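Written out below as structure tokens is the structure these notes cover.
A single protein chain has been removed from this complex, and every other one stays in its place.
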Amino acid sequence: MDDSQQISLNKVSVAYPGAERNQLSDLTIKTPAHQIIGILGPSNSGKTTLCRLLSGIIPQVMRADVQGEYRLGTLNPTANWAEINRFIGYVFQNPADQLSGMAETVATEMAFSLVNLGQSASAIDAKVRALARQFQLIDQLNQNPATLSGGQMQRLAIACALVTDPEVLIFDDPTSQMDPVGTSQFFAWLKNQHDKTIFVTSTNVDALCNTVDSLWVLNAGQLVASGTPRKIFNQPAKSELIPAPVVFNLASQMGWALPDGDYPVTQAELMEATGHER
Amino acid sequence: MSVEINQLHFTYQNSNFGLQIPALSLDKGLTAIVGQNGAGKSTFFKLLMGLLPLQDGNISINGKGSHELTGRARLTEIGILFQNPDDQLFNATVKKEVTWSARQITRDRAQVDQIVESALTKVELLDKADENPFDLSLSDRKLLAFATLLATNPQTYLMDEPMIALDWHSQTIVLHILKQLADEGRQIIVSTHDMDLVAHSFPRVITFDHGAMVFDGTPTALFGSPAILAQAGLLPPRIMQLCALLGDTNVYLTTEDYVSKHQA
Partner (left out) sequence: MSDSESSVVLRQNWAQNIDPVTKLLLVACVLLGSLLYKSLTYSLVVLGLSVFLVLAARIQAKALRLIEFSLFLIATIVLIQGLLYPFNRTVLLTVFHLRFYKEGLLYALMLSSRLLSIIFVTSFFIFTTTITENATYLEQIGVPYHTVYVLISVCYILPQINKNMRHIQVAQRARGVNPQSNIAEQVRAIIPILVPLITKTLMQSVERSTALQLRGFSNPNRQQTEKLTYYRAELAHRGLILLAALLGGWKIWMILSKLV
């Protein structure tokens, strides 16, 4: 596979100005693009910094000392910002941080990125309506964005990131304000996204395992594990860093293993291991 | 040590939303409040804290009317942890933040220092005492907010979604402290979306739906009532969801619960 189809990081380190230590140290990994990658780890492990790096916010918008090389498929996040930012969609940890402060209504807020691209009013209108329908914000289109509930604001933040049809999506803890029903809807939607490179950080291990193609585990700024969810949890215990999904706990305690000896970590694998697969 | 609520009615101006609780008595120990976003959990907490005016009915906290309590007297009875720690923090360093709270209940220097050290040690933030709260991660800020609450050590703790934004290690710390407090005889009222948490740690759960209380009982009873879960828009704990996929619709509160019932 040529480099344009790979996500690669080579000895990447990031230090914020004035900080004593690196926030990220010597990250090195190569993995195919167009997959969903979950990022896990304790707080302060560098997850948000990694998200910022992958999206180009560091070093283009936020200053930091970056070493090493990295690219996302065909995209080089350090390239001309004006050209590449439309291809990257980023959802902040706190959705209120994403508001432009220049929009009276939810519709204008969603249209913001497209206005910046100079698109026509009719094209913008069509796109905004389509996304509003998808994220159940149609009734809120004329509302002031600051008056939305936490869950609605998170959906708005996601819609705003998607409006330019980006190739790369980065979600920093996207469901923290949502209730369980909203959360499962989000991850179900995520699982249906193809031909995009997606990074998701979350503390919801079960949802991540069911949704992502691979996991990156960070601790204290270093990449301590990477691979499919199944591989990661079937390795010797990392229970101090991240809890295992319920599926894994159940299966390992009941002895329900998959044919290759691994214990399942997703619902589908659980069905397979217990002979319930359809 | 109890919170008694009687004929409570509250409606927001400019909105149809109304909270109604005919009667509720909360005793010491751990109680979970569940319900969808907008069902009334936050409103309920704000009323208990006196952050919203009492329109109708009365709330008495350990024998005193909730809206008559002021300042220090209130602090020793009831305290709240907001969902977003940034709504609660406003000092320049971690240590000053906890000191501020400690000084609300005592002016004695030595006592304040001891309270601050104890609280920060419990949440494992002592080594970050001189840092600016804004430089901490969201998880640590939440722990800090919790530490400020520990500093005043009220009889009743109100926790609005305490586990959100905490990383796994911090969640275990907080849960451990809450259980200790409950054992000491304090009253811990937690609002949460996390049904697994409710199932494995709370002996009592109250369910809100559209401003009304629709359930008050044990988690086992709640998760054994699919009708109530559906009405309130709730899902059962993950272990039960998985078992349902496997064709088993019994009530299990934890994985260990299931395993112990199925291993020979």
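Residue numbering begins at 1 within each chain, and the chains themselves are lettered A and B in the order written.
Quick note on the criterion: a residue touches a chain if its C-beta (ideal position, glycine included) is under 8 Å from a C-beta of that chain, and two chains touch if they have at least 3 such contacts.
What you see is a predicted model, and the numbers here were worked out from it, not measured in a lab.
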From A:39, A:53 or A:99, residue that would touch the chain that is not displayed: A:99
Residue among A:124, A:205 or A:270 touching the omitted chain: A:124
Contact residue for the chain not shown (choose from B:74, B:95 or B:128): B:74
Chain A residues touching the omitted chain (full complex): 55, 57, 60-62, 81-82, 85-86, 88, 90, 92, 96-104, 108, 111-113, 115-118, 120-121, 124, 144, 146-150, 153, 160, 164
Absent chain, residues of chain B that touch it: 42, 49-51, 70-72, 74-75, 79-80, 82, 86-92, 100-101, 104-105, 132-134, 148, 152
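Throughout what follows, only the chains that are shown with their structure count from here on.
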Centroid distance [mean C-alpha coordinates] between chain B and chain A, Å: 29
Touching residues on chain B, where the partner in the complex is chain A: 36-38, 137-140, 164-170, 193, 195-196, 233-235, 238-239, 242, 245-247, 255-256, 258-259, 262-263
Interface residues, chain A side, partner chain B - complex: 41-44, 48, 93, 149-151, 173, 176-182, 184, 203, 206, 240-243, 246-247, 249-250, 253-254, 267, 270-271, 274, 276
